[in-house]
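Before I ask anything, let me first share the structure, which is written out below as structure tokens.
Missing here: one protein chain of the complex. Every other protein chain is in place.
Moving on to chain A:
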Amino acid sequence: MTNDIPAIADPIAFQLFRHSIIGVANEMALTIFRTAYSGVLKNIMDYSTAICDREGRLAAQGLSLPGHLCSIPVALKASLAAIDEPLAEGDILTLNDPYSGGMHLPDIFTFKPIFVDGQIVAFAAAVCHHTDVGGRVAGSNASDSTEIFQEGIRIPPLKLYRKGNVNKTLMAMLELNVRMPDRLRGDLRGQLAACRIAEQGVQALATSKGPTQFVKLIDDMLDYSEILTKAAIAKLPDGDVTFTDYIDDDGIDVGKPIPLVCSIRKKGDKMVVDWTGTSPQVKGAINNTYSYTAAASYTAVKTVLADGAPNNDGVFRAITVIAPEGTIANAVMPAACAARGLTGFRMADCAFGAMAKLAPGKVFACGDGGNTNVSIGGYDKDRKPFIFVDFVSAAWGARPWKDGLEGNTTMFANMASYSIEVVESENPIIITANEFINDSAGPGKYRGGTAMRRDYMLLEDEAILSVRADRQSHRPFGLDGGHDGAPGRNVMNPDRNARMLVSKFTMPIKKGDVFSHHLPSGGGYGNPLDRDPQAVAEDWLDDYVSTKTARDVYGVILTADGVVDLPATEKRRADLAA
């Protein structure tokens, strides 16, 4: 334990409080889940909730997206600095502008100051990804916008409610500038309901403890996370490492790789994650704000530390994240950033790569690169708009001690997938395939997760298809002799005049067109020739590995029934090793 952080004075009283306050943040998250209207929230769960202290520091986060880890305090502090009128009971603050503290325009923040005895004791915070906030492409998340002004309506820090009364001017502006005002209104209602629930919970807690003790316990929450985080950091070896990975391109300068450079400097119980050397900001809409870069960094470090520290400001105090302004890791005006999710996922992977260098044998190989995004939008015959927004990620890299997962969401965003039948009943779309791709996993002593494909067929006359994907030319890395994962692919009409597409694009499609999206697979860990031949045989029986891969990559010779021919396998492995 470190000397500079005060120890928790009353560990039992603290633990009792911690249960209560995290319970409130979770209840907020559940409220949004159960009341939201749009698929992005109710099915994919792209939102986060939190309780912040009276200075705007994150104190307790609800169960939600790691990717939103430090966005809430950044946005809240920016709002508090920008709004010059005093806060009153019943106020709700809002913002979405990335250059005023937000992340990307679809993420609308709401903050509610919580008062006890006329004093602010905490803030309730909720951020939700809204289906559409206007801009040039339905869904407001096109990867090929080149400046923020194309991406939708920008909300600076404003009061959405004053003393319980809605800001009608702001709502009217919002509703006029988005494609589906009903959905926006419905989802905002869920966000506000969550803030109200938090207000009740926090007021009850602060009243029973007394406001002074409440504030002290909140401080303990931050200290607690800092203590746990530093104790876990101290256990890792000291070192100074750098890992470089590349995004294929930004979709505008097609074919021009974008370097991500993550350096980690670790000494004693201190750690710095530094993105100096990372590409300058790009034309395409994949530029990150600082908070998203920090979230990616914390996700990788926290996962490896496995310290159970609650997500709050104490974690941020223990780990410093540096991202130079004007880079893709910390963009400035007028960079477009709607599709910045891609960069965030890739930065998390890059930070995992750096952690693997710092602590070999403790970190998994690279997964599929995080959620890709497929949006299909247009108007039906009655000129009614439809927008379908899909996010999917499914393969993990191999763990140093076992295979990677397939059919499981990425670490950076624990996002759910749609039910195919629900997609089909609510959209003019048929999903013609949603399954693993045979023989696709990154080979290794432990193999990566198998890739997944999802194929979309359009039923309306025409629509705009917008895709944000990556890892076509820079594949998910293997570790310690494990092979890289398979690349991602985009194919138009795979069963008739198949046409290969780049990783990021926006294009019109017509009735009957099938867009086939192949995610990358996870990288392997260790030499495939060291894989247990029986594991290869089991994978062969399950069509995860072909006869050819078994023979040529794993050096395993199988009979027609899938039984390992041991002598032939030993010989084959010796030949391959030579």
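Brief remarks on what is shown
Just so we're on the same page, a residue touches a chain if its C-beta (ideal position, glycine included) is under 8 Å from a C-beta of that chain, and two chains touch if they have at least 3 such contacts; residues count from 1.
Following the convention adopted for this analysis, contacts and distances are computed from a predicted model.
Per its UniProt record, the hidden chain corresponds to "Hydantoinase" from the list "Carbohydrate ABC transporter substrate-binding protein, CUT1 family", "Hydantoinase", "NADH-quinone oxidoreductase subunit H" or "Stage V sporulation protein AB". The chain that is not drawn here is touched, among residues A:Asp10, A:Glu89, A:Asp240 or A:Asp532, by A:Asp10. Among A:Thr146, A:Asn408 or A:Ser546, the one in contact with the hidden chain is A:Asn408.
When the full complex is taken into account, the listed residue touching the unshown chain is A:Thr299, out of A:Thr299, A:Thr372 or A:Thr549. In the complete assembly, the contact with the undisplayed chain comes from A:Arg399, out of A:Arg54, A:His104, A:Arg399 or A:Arg468. Interface residues of chain A facing the missing partner chain: 1, 7-8, 10-20, 23, 26-27, 29-31, 33-37, 39, 42-43, 45, 62-64, 66, 182-183, 186, 189, 193, 196-197, 204, 208-209, 224, 227-228, 231-232, 299, 302-304, 306-308, 363-364, 392-394, 399, 401-402, 405-409, 411, 414-417, 419-422, 424-425, 430-436, 452, 455, 541-544.
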